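A selection of the complex's chains, in situ.
All chains are identified by letter, namely A, B, C and D, in their written order; residue positions are counted from 1 within each chain.
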Amino acid sequence: MDDREAAPHIAPTERLARGEPPAVGTPIAAGVPGRGKGHLVGQLLLYGLLLAIAVFYLWPFYWTISTSLKTLPDSVKSLQLVPHHLTLKGYREAFTTGPFGRYFLNSAIFAITVTISNLFLCALGGYAFARLRFPLREPLFMLVLATLMIPDQMRLVPVFKLLADFPYTHWNMIATYQGYILIHLLYATNLFLMRQYFLTIPKDYEEAAKLDNAGFFKTYWRVMLPLAGPALAAITILSFQGTWNDFYWQLILLQDNSKFTLNIGIAQFASGGGFNTNWPALMAATTIAIAPVGLIYIFFQRYFIAGVTTAGVKG
Amino acid sequence: MTGGAAHPTAAKATTITLAHWSSSPVELKGIRATINAFEKANPSIKVNEINLDPYPEGMLARFAARKPPDIFYVDSNVFPDWVSQGVLEPLDARMAAAHMSKKPFYPRLLDAFRYKGKLYGLPKDWSPLAMEANTKALAAAGVAAPKTWAGLTAAAKKLKAAGQPPVCLGVDLARILAFMYQNGGGFLNATKTKAIVNTSKNTAAVSTYINWIQSGLARTPAQLGMGWCGEALGKEKASIIFEGNWVTSYMHDTFPGVSWKTYPLIGAKAGNKYRGNLGFTASYSIAKDSKNKAAAFKMLQFLDGPVGQKVWISNVGYLPARSDVKPPAGRAVYLKEAPFTHPWQFAPGFSKVTDTANNELQAAFEGKETVDVALRNIQAAANAALGH
Amino acid sequence: MARVLFDHVTKRFDGTEAVKDFTVEVEDGEFLVLVGPSGCGKSTALRMLAGLEEVTDGRIIIGERVVNNVPAGARDVAMVFQSYALYPHMTVYDNLAFGLRNQHIPRKEVDRRVREAGEILDLAPLLKRKPKQLSGGQRQRVALGRAIVREPVAFLMDEPLSNLDAQLRVATRAEILKLQQRLDTTTIYVTHDQVEAMTMGDRIVVMNHGVLQQAGAPEELYTKPTNLFVAGFIGSPAMNLVPAEKLNGAGAGRIAGFRPEHVELGQRGGDAVQLTGRVEVREYLGDEQLVHLNVKDTPILAKLPIEERVSPGDEISLSIARDKIHLFDAETGERV
Amino acid sequence: MAVATGRRRAPGRFQSVGSAKLREALVGYAFVIVPLAFFMLFFIFPIGYAMYISFFDWGILGKIGYVGTKNYRDLWHDHLFWTWPPRRGTAIWNTFYYTAIVVPAQMALGLALALAVNARIRGKSFFRAAFYFPSLTSSAAVTAIALFILNSGGLLNALLGKIEGHPVQTPWFAQSSTALESIMGLNIWTTSGTMMLFYLATLQSIPTDVYEAAAIDGTSRWRTFWKITFPLLKPGHFFVAVLSFIGCLKLFDQAFIISGGKGGPAYSTVTAVLYLYQTAIFDSHWGYAAAIGMVLFVIIFFFTLVQRLLFGRAEIGY
């Protein structure tokens, strides 16, 4: 993807991230003369439809939580909406039979480390690519952008081999924390996002800092980084969510139970690895897997949507 | 980790790594107890135990990194792949040097770990299939445990008539192949150079098997909403299943309230000629890239010696690989299957062939193609993997 | 405080020459306005002086020092940006103090200077606020404050009023003038608005396409534009520029210029050019009116006293005093 | 006036503009060196490395031998990978079949949701949040939920049973006629929220006054949608199509989880990527897997380009 293509999506991000109301662009429907009659009926119909869809979208999650609090026999009585015998047994079992406590910890370790490294490296790199002048800056940045065109699927074999048994390095990093973290030190989309954001910050600030006798580091640290707050928030969320929800690389690289994450644990459990269809326990594990990102979403929706929209490339 | 007794002589101790899987907490306890016993007997060797899951993938990564564990489990099914890639150490010379006899081992189990005339692993335990049935359900339907295919059909009909749970059958080569053997069929020829899947005997076996499900006399675990047939037996959703010895401890631990019993696996017809079974086994093997082969072999010797086997078996209740070690009580039915048992094993590069086979069998079961076509496709895939 | 000299300064960006051979001397304490249409190189000239752009050719001197190679922070000039460029995450106080702290000025001295600037600009009650809690005019004052606390040798201002609404702009204009009179610091002020330039500058430098067109006091530019460009650019509404022969039938190759306010209705004594034209549109300005005329198919604008009653369609006669008519060479555009 | 020397000078941070420039360049390189090394090592280099591996028979312990284009030739004849004429059950055609259904469905649903949520109604931010919620959950988690709801004794069958009046026990994920289709449903449900967001972003970039102009021009609602909204959404269509398309071609997680990595039942969920995974991780046929990876790379690349041409330049200036 080149600059031009992703550019239109930067605007909403900024708007949203800065807490301004989104641009209008709403086809006029209500409050307009001549649309009065039948307009109430239409409105009600629309509401009904939207509510039905919302139920359809949210019901499975309610069902998950509700099942996680049921007893095993109740869980297979399909139409029991509210748990008749409220129990935390599902959670207990998730933490004992499947070591989901360990998995949770691993998920958190990966997500947090990757987030921190992304914040650090993408902010630095994004700033340099946006603002510092050095020879070959543009070609080097195009190179970074070009990596977005390289599908992870193609990289499976070479990256696995690189981490496992490349001739000179002998990293032996399959099934280690380092291996997974190493290949997620940065997401190109985050770097791109940071650069775009720094580009939108008027040059005036830096120039004012320059006239105020501030050096590069001071300008970066005291002036530019604070200005990039919304973008930092967006990549925090994106990196955390991306890593927390990753399945593909976790499956490939974490070939060891002690490094499993929630996702791999759930997949194993779900596809019969648990040798048992213990639904309450599985739904408990699932609830645990959804909860952190769900909570972040509920509390930081603005940044969340802004980040996702901007970095859409990652999908 | 589980070093157990700490010896003051640890200073000159060699540390070796043992990799294993454990499909249940019981198994994990068993392997740790066995390791403890070994360390007590050999104070100069310390064992670092790693529990790998997923097992084959985890091992492959370690082989690839050239830092494999010194000693580890090898499933009979992946053995051909591994040995053909040269990651396993041959054992014959060391066994000869240590005067370790192969005699006590069941020959069919040993064969499973031989490649080009050399032995690359010693079996640690094994299990054939058997028939497990809910005794109450049988009694309620007034049937005795069936011994033949026809018997099964009749029993299933009576179960159905009596409103009892059905038979549970998985559409899985690891079950159906046993029925193919019962009918005189098979998968590969004796030298493992050619596929013999596409035969009328196999067609008949598969058709019968699938027909049990299609006619509604049997159900698949998926249809029952179960993870596997053992679960169906435990939750009393199935009256008859065909599983291995692992059911015993599972039922004992998870569903102690269910009354059930193990019976010999049925045959195509009456008579030993019509019996056939699949044996699931795994070996202890040593890595070609191991730096501590001597110590690792010492451990292997212990694990597959009478003492090690006894500790292991007494802990997990599996069938010993040595005929000179007494199996746990109540496992006689399984032991008696030994003469009819073929190892669950093919040739190098066959993991995709087993996937193919399962997919083809499923297609035949769903009626998307005939059994003939399915078997022909499996035959082709197998021959392709064999390099034809 | 110091004099500033642009000595044959040229700035080339990749393809374009933004500033060409630009020479201007700014006296110590002078208020100089740089004016010209958008893209003419005003900002570039100012930014070279600030040290934000490199000089391609020529020298820039501040005081006695050639500053071509002196980094921005060490030139001891302060700049007020069009966008103000206040640090949005810092309080007003910190905005003012940031530059001083970077120079490792003692804390007490910083505090004194910030409070003093706050006093001068009426910012005292706002010191704890963040920029987004301020109105446009207040932000503008903070930007000025950030410049004055530095006690620089020169103020550089790049269209500092263009983000204010019309009313506030007029008020702030006067305030900046008063401030500069009080501090007596050399000031270079960039604008593209000729009215602003005319009302503010001690001296005005008109630029076009990177080239200095004319430098002088406002009156000089108004009464004696040296070329067509300055003639058309200075004054509002703009000077009428017509081929000279339309006026007196002679003077081919000349352009005659006269300001709308110098067109009079009716015949006139003295040395004057007489014209007749048809009224096309009349715009009412309160005390005056702007009349769009068609004279021999040439549009001419006249600013007439409100008392003269004219309406669209009227044929009227006009006169222009000859000494109010400027003549320019049609080719070179130079005054003749 | 000897100002320059007379005044106290704050020590200049740099001696001259020249050294400041050099310093800027050095700082710049210092800031980007780690990212660049990272991208070189884990993105650019792997292309060449994968290509190299694909020309070898490559096993657990590494190179076994150079085989030239054999891996590619084998792939051409690999009936599990693809067949001609197209047949369901092969990795490629499963993937394309999935794509052909899911892309239009996601686009249509995403657009419909975006339009609904963009209407002037109260509580639209709640609806937006609700519709997006499934998109932010991990694929493993939603697949687990789907396995639960769609298992033969699950909620869906129970509801269908209520409707049809007799017990329904369809094992949605365990029969080949519905397994991939169930994944389609699952993913249309999960990702439509994302598509909605992108459509919404584009919708909101259409100025309101264009609609007002249309209203004054006496345009019916239907015509407003087809003549104004739909064409003005072109950048959104393009973006969503590419996103959805590439996402579909990469289908893996759900197929892996419901089939335990086997691609069953009856090949119905063998996707291109799953096949690649099996070949590499299960079979240790790394050379062959690398060849599959290269082919997928080319396919994904090719379709991205085609789409770019098809949709033309996706800009509309306002």
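As a working rule, contacts are C-beta pairs under 8 Å (C-beta built on N, C-alpha and C of every residue); 3 or more make two chains touch, one makes a residue touch a chain.
This one's a predicted model, so the numbers in the text were calculated from it and none came from an experiment.
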{"item": "Per-kind copy numbers - full assembly in this file", "value": "A x1, B x1, C x2, D x1"}
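One rule holds in what follows: only the chains that are shown with their structure count from here on.
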{"item": "Between chain A and chain D, centroid-to-centroid distance (C-alpha), Å", "value": "14"}
{"item": "Chain centre separation (chain A, chain C; CA means) in Å", "value": "51"}
{"item": "Distance between chain centroids, defined by C-alpha means - chain B, chain D (Å)", "value": "40"}
{"item": "Overlap residues in chain B, where contacts from two or more other chains coincide", "value": "57, 60, 64, 66, 225"}
{"item": "Sequence positions of chain C contacting 2 or more other chains", "value": "51, 71, 73-74, 102-103"}
{"item": "Touching residues (chain side chain C, partner chain A) in the complex", "value": "47, 50-52, 71-74, 77-79, 81-85, 87-89, 98-99, 102-103, 146, 150"}
{"item": "Chain D-facing residues of chain A, complex", "value": "4-5, 8-9, 11-12, 22-32, 43, 46-47, 49-50, 53-54, 56-58, 60-61, 63-64, 67, 76, 78-79, 121-122, 124-125, 127-129, 132-135, 137, 140, 143-144, 147, 149-162, 165, 182-183, 185-186, 188, 191, 213, 215-217, 241, 244-248, 251-252, 262-264, 266-267, 269-273, 277, 279, 282-283, 285-286, 289-290, 293-294, 297-298, 301, 304-305, 308-309, 312-313, 315"}
{"item": "Residue ranges of chain B in contact with chain A within the complex", "value": "23, 50-54, 57-58, 60-62, 64-67, 225-228, 230-231, 250, 254"}
